[in-house]
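A single protein chain has been omitted from the complex, and every remaining protein chain is retained in its original position.
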Amino acid sequence: MKTLPKLKIINDPIYGFITIPSLLVFQLIEHKYFQRLRRVSQMGFSYIVYPGAHHTRLHHALGAMFLMQKAVQVLKSKKVPISQKEEEGLYIAILLHDIGHGPFSHAMEHSIVENVSHEDISLRFMEALNQSFNQQLTVAIQIFKDEYPRKFFHQLVSGQLDMDRLDYLKRDSFYTGVSEGTVNSQRLIAMLNVRNDALVVEEKGIYSVENFIVARRLMYWQVYLHKTGVVAEQLLVRVLKRAKQLTAKGVELPASKALRFFLHNDIGLSDFSDEVLETFAKLDDNDVISAMKSWVDHEDFVLKNLCDMLLHRDLLKVKVKSKPFPVKKLKTKNEQLMSRYKISEEEAAYFVFSGKMENQAYSMEKDTINLLRKNGKIVDVAKASDQFNIEALSKSVVKYYMCYPKKQ
Amino acid sequence: MKTLPKLKIINDPIYGFITIPSLLVFQLIEHKYFQRLRRVSQMGFSYIVYPGAHHTRLHHALGAMFLMQKAVQVLKSKKVPISQKEEEGLYIAILLHDIGHGPFSHAMEHSIVENVSHEDISLRFMEALNQSFNQQLTVAIQIFKDEYPRKFFHQLVSGQLDMDRLDYLKRDSFYTGVSEGTVNSQRLIAMLNVRNDALVVEEKGIYSVENFIVARRLMYWQVYLHKTGVVAEQLLVRVLKRAKQLTAKGVELPASKALRFFLHNDIGLSDFSDEVLETFAKLDDNDVISAMKSWVDHEDFVLKNLCDMLLHRDLLKVKVKSKPFPVKKLKTKNEQLMSRYKISEEEAAYFVFSGKMENQAYSMEKDTINLLRKNGKIVDVAKASDQFNIEALSKSVVKYYMCYPKKQ
Amino acid sequence: MKTLPKLKIINDPIYGFITIPSLLVFQLIEHKYFQRLRRVSQMGFSYIVYPGAHHTRLHHALGAMFLMQKAVQVLKSKKVPISQKEEEGLYIAILLHDIGHGPFSHAMEHSIVENVSHEDISLRFMEALNQSFNQQLTVAIQIFKDEYPRKFFHQLVSGQLDMDRLDYLKRDSFYTGVSEGTVNSQRLIAMLNVRNDALVVEEKGIYSVENFIVARRLMYWQVYLHKTGVVAEQLLVRVLKRAKQLTAKGVELPASKALRFFLHNDIGLSDFSDEVLETFAKLDDNDVISAMKSWVDHEDFVLKNLCDMLLHRDLLKVKVKSKPFPVKKLKTKNEQLMSRYKISEEEAAYFVFSGKMENQAYSMEKDTINLLRKNGKIVDVAKASDQFNIEALSKSVVKYYMCYPKKQ
Partner (left out) sequence: MKTLPKLKIINDPIYGFITIPSLLVFQLIEHKYFQRLRRVSQMGFSYIVYPGAHHTRLHHALGAMFLMQKAVQVLKSKKVPISQKEEEGLYIAILLHDIGHGPFSHAMEHSIVENVSHEDISLRFMEALNQSFNQQLTVAIQIFKDEYPRKFFHQLVSGQLDMDRLDYLKRDSFYTGVSEGTVNSQRLIAMLNVRNDALVVEEKGIYSVENFIVARRLMYWQVYLHKTGVVAEQLLVRVLKRAKQLTAKGVELPASKALRFFLHNDIGLSDFSDEVLETFAKLDDNDVISAMKSWVDHEDFVLKNLCDMLLHRDLLKVKVKSKPFPVKKLKTKNEQLMSRYKISEEEAAYFVFSGKMENQAYSMEKDTINLLRKNGKIVDVAKASDQFNIEALSKSVVKYYMCYPKKQ
């Protein structure tokens, strides 16, 4: 890979300095598709609970690339051969793995677009960039799609112990101040090795892996699925749903050109032409916030109030339980709201709803984290533990929430 | 002061936890005027250089309030009497001291409004809140305006060693990763005392004060006045200037309602009616970014190109010198641009310009930082030092920059 | 409690500053019994693996006291009444809870003394100090002995979620650099409350508690029971056992006066007169290291070689398994050693031995960590979890090790 004419370093509060490994990587970082990620928050509305959580997807992508550089260094020192071309492919694959994220991310996958995952869009971006950059991203794309012959490359980008997770857990823990959610990315990486083209962790790393799994579980329930953050996300989904509904009815809502396009059109994966991609590439958090700031004065009761709640952090009340809420309870709340504000059942349902949250700390079904025993045997970490705690964590946990207005 | 029914704590990556000291403070934090600060970046465009610098004015305000709580605790332990009313006044004054900041802050003081400082606007906000909250902010306002009889209260809010600086230096150092810019806020606060109603630092704190002054100087030249950040800020000022110019010519530019108001009207301090304030309260970083995102497609050569540079981080070239750049050099660059793009001199001047940056690490002229000697004497820290280094730093440093397009 | 004439603060890399809460606490810290703890390492021989682990028992005691101050503050803010006398009692109890630790700690409980726990000796120290300080430690002693009527006081000093553990896990994680072993002491403390005079954790703290338990488990297996540290400790036990054996045979070994006393006498709990206590108070890590440094030149094969191994970090080989090692294997190694060095079976056994390590991450049997549900119910955290992971961790884990010389 071509090196940069000058050492380019980027300040990072977590790792100190991030060095850009090659000219091509530098050019990709400079590209407007990547620069857009400066305007997409990594943690969506979590800053409503954790005021420090304003870091961006761009920053996380750079961090994950840094860890990939460390991983390559470790594996090479253990005599795993990695060619220059493969190395660059790994850096590009991890750098761009999240480039398809839209504003406020996950919520958008089912509101701005119609069931299109951010991974699919990331792939579309990579293909477009591959054209612009003279097919230099081919290896990266193969790795990303898990079509590269050496399977551990894909595992480093996307797996239960990938550079993505190792960076975002550390980074989100750092920026939220939830210090107990930290993981020792450096130690975990130092324990990596490769056997039969698959990633393994050396046996003595078992407690670090356990800790990593538990830290991830904590981050989910304490941070990512914090009930206040969940309400905010749900409100946002409803804002966009309502906006689409009104648009469909012929109401012309103020919005940026790009956002307007997605309000007017139902875009599925098959609709993602180059033109649609170019429009998507203009969307970021600002479009959504700015739209809400104008919709807060709109005459529609539902749209106006949802926006007001989100912008001024005056959210719905939320309860969380381990069992589903009885339909009757929702119905009562709904009826109270209907009668109080003279709104329809459908309209009231925007403010009274239930849902579920789910997290599986560790999956024993696919792409398990495997330990390499000193005797050379390879075993799933959940089976290798001296206790059944990891196995206990492999069962999915589901919680149910119900939201309704504070004062009725 | 009325306490909260329940302990409210906020996670902060720097201090661990911030406790909300009273019900009134809690209500002010919840107010939409304050919540707006979630959408105003503390460091403007610095994230273009330091990708971690996305923390907000809301977060800084909470941090400064935390330090004020520590300062009150220290002073009380040293038998400086502070009543409950005064205490709450201090917390509110520091919490709201920056509430008047507009989007991208300092640059805006001379573009969105006409020479209205953010302090003036902060005061207008406080007065409005004082009305809503039944005159409970009176002491805070007196402290903020330096009209409260006990002068050290104002010094804690605004001075050369105030809680504002102690938080922003620490916070900006933390989020940028410029670790050497950190200050030991806790130690400096532990050294505070009061003599003749004025703030003093105990003698043994002298090296911490020196270090604080040097750290501030470093943060200015390495971070706040980093040439790339300065260009970005200058481009933004020009974007808004051009937008106002076009608006004045009758061109209707897409913009949020609030931003449009300020494009259409020249608002000086005397124009800041309640209505104007309410409009200002709707402005934040999103309005500006979103406007630029639509203006990037505008037909005006100047507006379009300035926006494009900022959004895609493809900025002007910048040179920095200790002496002003010769007018001739600017003229040559300007003419090249005119001829290349067939634009007027005035238009070219948007892309070719010079300016100066200035910073004074320490001022010996007013509100000096005073040391309390063991013998009871009080002396300016610059005079107390065993060397002339602080005095050397009291001279203002000026640097000159010149910007012009990269490729001509 | 009498306050200090001047604010006394101590620098701590973890908490920033530790404030000394009262005159009596200050005097106890200054006392030579407490100052001795500057010369007793908190983590024994762990520095052999983790070179940063040189912090002392004095430092940990101060840190635990700091956390107790935070806990008192939180509980008071939740309207748990705590009198000034009780408050000071808590600070003293936690400050002195480990004052009875001898050099290199746990190993010493069965070699320097005969089955006397450090807690017993701590109590003896407290009683002696109580006499010197005019019975002002009475409440502290009651709390320490769990004889104080309000049971949660003892739980704060000694329980499954006490200030001791909250400090040592955080501190040992900090100094070793095993960052994933950190616990969020501040958050856990913020979640504390009292019901029926017993400590409870508010429900939403459940994930922090889980993380705390797992972090502790990690610290045990990765740090405290790291096989290299365990070998070192076992060698030390054998050094002292051999020294006692030789002394009993009439060999006069060079040693400090205090250490010589314990080599010559078998001291059980009932032997702990004031005089013995005074002698014990002169023992610290230096006595042991210095003795070994002189014994390394002794003619006794066993003593000399054990000391040499420890001082020059040229330890025995160690293997760890989940099942006991077969006696035969030990026997073979032993015989090889006997024949090679012409030593007796008993002598060889000093270098060839096996043992077991045990840790229980959480006990469901006594003093469980109890959650306070929002509905007021109290439940063991292991039962409250949404998964069986804590319960899985309540089973004791045992591992077996076997040590023998590297080259034979």
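Each chain carries a letter (A, B and C) given by its place in the written order, and its residues are counted from 1.
As a convention for this text, a residue touches a chain if its C-beta (ideal position, glycine included) is under 8 Å from a C-beta of that chain, and two chains touch if they have at least 3 such contacts.
Computed from a prediction, not measured in an experiment: that's the story for all the values here.
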Next item on the list: List the displayed chains that the omitted chain touches in the full complex.
Entry: A, B, C
Next item on the list: Touching the absent chain in the whole complex: find that residue among C:Q27, C:S77 or C:S290.
Entry: C:S290
Checklist line | Given C:H59, C:R165, C:K333 or C:K399, the one touching the chain that is not displayed | finding: C:H59
Item checked: Options B:E30, B:D146, B:E180 or B:D197, residue touching the unrepresented chain -> B:E180
Item checked: Given B:W221, B:F301, B:F325 or B:Y341, the one touching the chain that is not displayed -> B:W221
Item checked: Sole residue of A:K2, A:K32 or A:K78 that reaches the chain not shown, by the stated touch rule -> A:K78
Item checked: Touching the absent chain when the full complex is considered, from C:E30, C:E147, C:E299 or C:E365 -> C:E30
Item checked: Those residues of chain A which, in the complete complex, touch the missing chain -> 7, 9, 16-17, 74, 77-78, 186-187, 190
Next item on the list: Write the list of chain B residues that the hidden chain touches.
Entry: 178-184, 187, 207-208, 210-212, 214-215, 217-218, 221-222, 322, 361, 386-389, 391-393, 395, 397, 399
Next item on the list: Spell out, residue by residue, where the missing chain touches chain C.
Entry: 10-14, 16, 30, 32, 35, 38-39, 47, 49-52, 54-56, 58-59, 62, 174-178, 256-257, 282, 285-287, 289-290, 293-294, 297, 311-314
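Please note the rule applied: only the chains that are shown with their structure count from here on.
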Check: Looking at mean CA positions, which chain is nearest the middle of everything shown?
Finding: A
Checklist line | Chain whose Cα centroid lies at the greatest distance from that of chain B | finding: C
Checklist line | For chain A, residues that touch 2 or more chains besides their own | finding: 178
